[in-house]
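Omission of a single protein chain aside, the complex is shown with its protein chains in their original locations.
Labels A, B, C and D are assigned to the chains in the order they are written; within every chain, residues are numbered from 1.
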């Protein structure tokens, strides 16, 4: 494979943004372990505390790419913002019932209060989980709590009966006696993706290729190294609570791959039905194969 | 009748005590009008504030019509230097304030009195204005109206005309004396002007430097004399008073 | 010498024009002191504001020492009613302001003059205080110091003593006249007090109702007389002036 | 009314100027985050009925928040002004609470008051009440003591002094403080309406932001500004009615 290492011709900085969540671990490791440098890539990795800030920066042109989700990419495309999915990440979203909610399985969730964030992959995952269990979205009371720490806290204090949470919040909820009712991963969907603007793909394709090569290296490293060796790095960069030290379990990560078209189509249909998007989108137009190999 | 017996006042400000007045003893018969003059800071306003019930922390005794002075029981008119009108009340609400607070019903008698006072002071037409829309002289007249309408047992005035210019001042003084002659309300007023004291005070009380005590009380035969300032006696009396002032308010 | 020729002033406020003064013509010889009296609102302050260069929008001609009056070229002292001290400057900075603005170096001459003036007015010890820490009389003296230190071509005073009480006022008048006799600065002052006009004005200018014009200019033989108020002539002159005032500032 | 009409005209001028500037800026940067005002206004139809309900919901929260803050703030402010003891006790508390970033307390407020309107109103109250307390207390203490002279000499009761002097004397400051509160309360809607609700102009803006619907978002901002302005005008009219003497 043609590596750009050594060719020092006007390298551009790649600006990449993500929320502090589990999916960003490979990027953080690649940065810390120097994998980007090895690929000759100069990266500016921005970690945001809220999705809105990330979106604002992305839209304002301060970022070339982000970790987002399929719903967000639909929204971008719907708003004529040409963003392409270039890969999948292994972030998962879990539906956890509170210890005192009386919910033991998906059957008990009817009529209960579920904390989500609206018009996001979180709501999408909840709806998909409900439908898989022969329920409809109307069967639960959706309670909007955008901030994830607050969503977790409302679950812990029984203000809501269940909550849809990403890692590490879901693990914390389960540690407190919460019951895992289902997850996106259990349905073999991986709604969390990496995406770049078409503009960046056109102007910085070499850099993006280098980015994914480093990503794959990081995946190899993570899969083959005990967590304890890089635990501190991710605690610092990702926003894991300090007291999870020694208890972090990472899923087996996959090297970069594009999500299945059917999966994207399902998200498009959902968003269309919800009225979140108006345009007729085509999964083919939403992905781009950068072809690293 | 107002009786003041060994009155003295001490202010407590920031831990140190300031004796501001006293001891002062005097007696004002019903229907008299007294002028008080004294150096700046000698306690003239303090005295009026005691008599008007604003300062309640004093030593000595103050009796009005043989009862301990109490603004809730007695009816006391008070005209401060800045006229004491409330800017948020119309002229009418301002001069009716006394009746309002005392919750007096307006009977035939009072209504006549109101008409007479307003007419004399020529402020009928200002009824609906706010004090800010009045000249100094007009404000003064409204303030006088407020006190005369309530027919007080005692009227107190603290430099009532000093904020007015020369001409307006003489007009206001004459209006006041006109009304006063009608109602003969027991009155005590503070002034910085010898002229005013002679023109308006049946008796003139001279107070010493702080803490103020009474230096002398003078009978004033020139009270309410027309063309006062052109009389020979005026010159004498005023130069006598001036002499006391020059000697630092001592005899 | 100050020459005022057909001066009139019109204010433009909210679209309607108010003629506030004029036409006024007068001449003040060097080393003279003129008192101006007139009814409230007749334009006295307006006249002083023109002469001090504060109002520059006037009709007519004003010449000082044969040049068109201009505060940048001329040296003009101005004492407003509230003394015009800057609360954020110490007393020293306040009285040195005139020299500061005119960027005058302090030579032997000026230093002597400063010493003399401060000494006369007895404010040496107040140097480092702020105006808020002074009594009215002290403020007045600092304001007078400011003007005398600069040795102005023209001194203007707008009711300079009216904010002081009777006693302080007489003291201040005497201090002022003492200094004035030393330096004989051409002076024009506005007053509401007939007494003050007679005591301090070599000539007394009477102004009519708004828009003010000159009703009469009177030579005052009583200027700077000791024990003025006890003189027979004083009574005559003051009752003459009072007569004019009573007739509504007309002859 | 004169003052109100003048303000409306100033507002309209400002509105026009901002739109022109906005148009030019949008024209220059040509980015989706900054649609031109024309695009925004052309799209107004699709939101219109929706907007109405949102404005009402926010108005209710803002009004309730300001109302409660006023009741609490005025009472505590008066208490502190009248009683030296209470002033001594409460002053340090007020003083310390002033710079505490109340928005950081959102999680606690949600836990204590739930996800409903109560917690939204409470956060508005928490932010406003301290400044109202301080301004009422200072306004009362700033009434020159001799103002009470004439009414005291008439033997007025505490209550009469209060009704005839204290209240009218502090009214202008109180209205100014309400005016400032309105601005603050509206900008707090952003936090308050971010959770537990599907109604409110703050929600409308946040929702549009999430959906990357910048036209909707700017429309919401404009509506919020106009709402703020209308509340300002309402206060102006109230002031002209209550403070005729000014």
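We take it that contacts are C-beta pairs under 8 Å (C-beta built on N, C-alpha and C of every residue); 3 or more make two chains touch, one makes a residue touch a chain.
Just so it is clear, the model here is predicted, and its values are computed rather than measured.
Of the chains displayed, those contacted by the omitted chain across the entire assembly are A, C, D. Note on the undisplayed chain: of the listed residues C:70, C:135 or C:250, the one touching it is C:70. Of the listed residues A:34, A:149 or A:251, the one in contact with the hidden chain in the full complex is A:149.
Note that of D:43, D:160 or D:225, the residue touching the chain absent from this view is D:225.
Of the candidate positions A:190, A:240 or A:288, contact with the hidden chain is made by A:240. Although one chain is not displayed, chain C still touches it through residues 49, 52-54, 70-74, 76-80, 82, 84, 86-89, 97-98, 101-102, 130-132, 146, 150, 156. Chain A residues in contact with the hidden partner, per the touch definition given at the top, are 20, 46-50, 52-54, 56-57, 59-62, 147-149, 152-153, 156-157, 169, 172, 239-242.
By the touch definition given at the top, chain D reaches the unshown chain through residues 7, 10-18, 29, 31, 33-34, 91-105, 107-108, 111-112, 182-183, 186-187, 189-190, 205, 209, 214, 217, 220-221, 224-225, 228-229, 232.
Simple rule for what comes next: only the chains that are shown with their structure count from here on.
Chain-level centrality, scored on Cα centres against the all-protein Cα centre, points to D. Distance from chain D peaks, on a Cα-centroid basis, for C. Work out the mean CA point of chain A and of chain C, and you get 82 Å between them.
Centre-to-centre, using mean CA coordinates, chain B is 47 Å away from chain D. Taken chain by chain, the contacts run in an open path, each chain touching the next and the two ends left apart.
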